[in-house]
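Only a single protein chain was left out; the remaining protein chains are all shown in position.
On to chain A.
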Amino acid sequence: MTKTATPTKKTNGKGAQGGGRQGGGRQKWSPERANAYWKRNLRLIGILLAIWFIVSYLFGLILANPLYGMRVGQLPMSFWFAQQGAIIVFVILIFVYCWVMDRVDKEFDVHE
C-alpha cells in the first residue's frame, strides 16, 4: 500500500514542537491542518473551474447567439471564445493552479 512518510493521522501532541512535526516544518500536522489545506485546495479548484465554465460553456456555447453581435478583433465574440479564447484561458488556468499550489504547499509545509 501507499503508506508514505507523511503522517496523515496524528493525534494531537503536546506543545508546538510535538511529535507530529514533519521535515522541519514550523507547524505540526493535524487533522485540522489537513482539513484547512484541503479546503484551500477545493476553494482554488472551485474558482478556476468557474472561470473554465464561463469562458467555454457560457461565453462560447450557451450565450453563442446573444454574444454573436459583439466582436473580438474581427470575429464574433462567441465564435472567438469557442475557437480561440477558451483554449488560451485553459492553459493559463492550469499554470495559475500550479503556481498557487506551489505556495500553498510551502505554507502548509507539505511540498516535496
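Note that in this section a residue touches a chain if its C-beta (ideal position, glycine included) is under 8 Å from a C-beta of that chain, and two chains touch if they have at least 3 such contacts; residues count from 1.
By definition in this document, contacts and distances are computed from a predicted model.
J.: Refer to UniProt and select, among "Cation acetate symporter", "Spore germination protein", "Penicillin-binding protein 2" or "MaoC/PaaZ C-terminal domain-containing protein", the name of the complex member that is left out.
T.: "Cation acetate symporter"
J.: On chain A, where is the contact patch with the chain that was removed from view?
T.: Against the left-out chain, chain A lists 1-6, 8-9, 22-23, 34, 37-38, 41, 45, 48-49, 52, 56-57, 60-62, 64-65, 68, 72-76, 78-80, 82-84, 86-88, 90-91, 93-95, 97-98, 101-102, 105, 110-112.
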